[in-house]
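Every protein chain but one is kept in place in this view of the complex.
Note that the chains take the letters A and B in the order they are written out, and that residue 1 is the start of every chain.
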Amino acid sequence: MFVELNITLRVSRHPARNGKAFDEYRVQLEERMSVLDALFRVQREQDSSLGFRCSCRVGMCGTCAVYVNRVPRLACSTLVRSLECDVLTIEPLPHYPIVKDVAVSLQPFFEQWRRAKPAFRPRKPEARDLARIPKDSKYRRLTPTKRDCITCGACFAACSIVGMNDHYLGPAAINKAFLRVLDPRDAAREERVKVLDRSLDGVWRCHTQFNCTAVCPRHIDLTDSIVRIKRALFWPGRLLKP
Amino acid sequence: MKLYLREAVRKYRWQFSGMVAWLIQRVTGLLLLFYLFLHVETISKLSQGPVAFDQAVGTFNSPLFKLLEIALLGTVVLHAFNGVRITLVDLGIGVEKQRHLFWYVAVGIGLLVFLAGAIPMFLFAVLRV
Partner (left out) sequence: MFRSAWEWYLQRVTGGLLLVLLVAHFWVEHFMSAPLRHGHLTYQVIQARISNPAWQAIDIAFLIIALYHGLNGLRNIILDYGRLEKRGVAVLTMVLVVVGAVWAWWGIRAFSRL
């Protein structure tokens, strides 16, 4: 048994149609309806021209990240009821070029992602044995939660420094670099540190606003990663200690 | 500039307390830098002799200036306590769950300190009790 309720979806349209930047749709709220479910309902029953992205629909791929009431969220994982609001404004994530309606291109995100050199580079590519990482090592202690990034781009959208600075690395790229820098098997530490240490657009542009941490759908403590890198850049020896 | 501000407010939905803290830190910092300029300007009048200096200081006894001094106290308290909060975060203390609590502590204790200074200042200097 559920209470019948209608919600209003205000969806941003790009390009604007009939001079209106937003289109409004009424949707009957169902028991465990997610924002993505609501968008699909609109697309199938009311307006087939509505454009939005999704893929896995279970919060694993990061494709469906949109601005819901001006907070970056995964549409598939955000239950409408949890928003406690009957007008949902769906907009494209800020800081990205818009492709159509609420679908954006994540190109700026991946430009910075690549700059942080996210690929693992082995110290001993010819090695045949498994590397042994001690259970109580810094890498094992600090990184389990940091690996969950699904590159959804929410943190990049939420960061106000990204909003004012076109060249800032952004939380996800820094977090990825942190993972690699801490990895005892990785050989490219110095190169990554050089990128991270840039005063123009490296970690020093972060001012611990915590926007990124607040919106990460995988609950990664991104600000923590960035702050740890700052400390490591000041005390270089400490980072390298196991 | 105004357009930028309006866009920024509309865009970020100022529920992110860390962002509000960052903005407060910047604004109070700039205000204090400006105050430092005025302060050095006044103190430099020492080199012009007692008459000039005492006259300059005399203008600060009016109730308006006393109110401004109370505002200055508020600005300093905000900037200092938020700065302490930021330093603790940078040291890794209280990053996980405590950040909002810290902000309330910083603002809460800061408010108490501010009132401890502002109320006597207001009573004695502005209302001339």
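Keep in mind that, in the parts below, a residue touches a chain if its C-beta (ideal position, glycine included) is under 8 Å from a C-beta of that chain, and two chains touch if they have at least 3 such contacts.
These numbers were taken from a predicted model, which means no experiment stands behind them.
J.: By the contact criterion defined above, which parts of chain A meet the unshown chain? Give residue numbers in ascending order.
T.: Where chain A meets the chain not shown: residues 161, 164-168, 197-202, 204-205, 207, 230, 233-234, 236.
J.: List every residue of chain B that touches the chain not included in the displayed model.
T.: Output for chain B: 26, 29-30, 32-33, 36-37, 40, 43-47, 49-50, 53-54, 57, 61, 76, 80, 83-84, 86-87, 90, 125.
Simple rule for what comes next: only the chains that are shown with their structure count from here on.
J.: Would you kindly tell me how far, in whole Å, the mean C-alpha position of chain B lies from that of chain A?
T.: 35
J.: For chain A, which residues count as touching chain B in their complex?
T.: 69-71, 94, 158, 160, 163, 207-211, 214, 221, 223-224, 227-228, 230-231
J.: For a test of understanding, state which residues of chain B touch chain A in their complex under the given definition.
T.: Residues of chain B touching chain A: 8, 10-13, 15-19, 21-22, 25, 86, 89-92, 95-96, 99.
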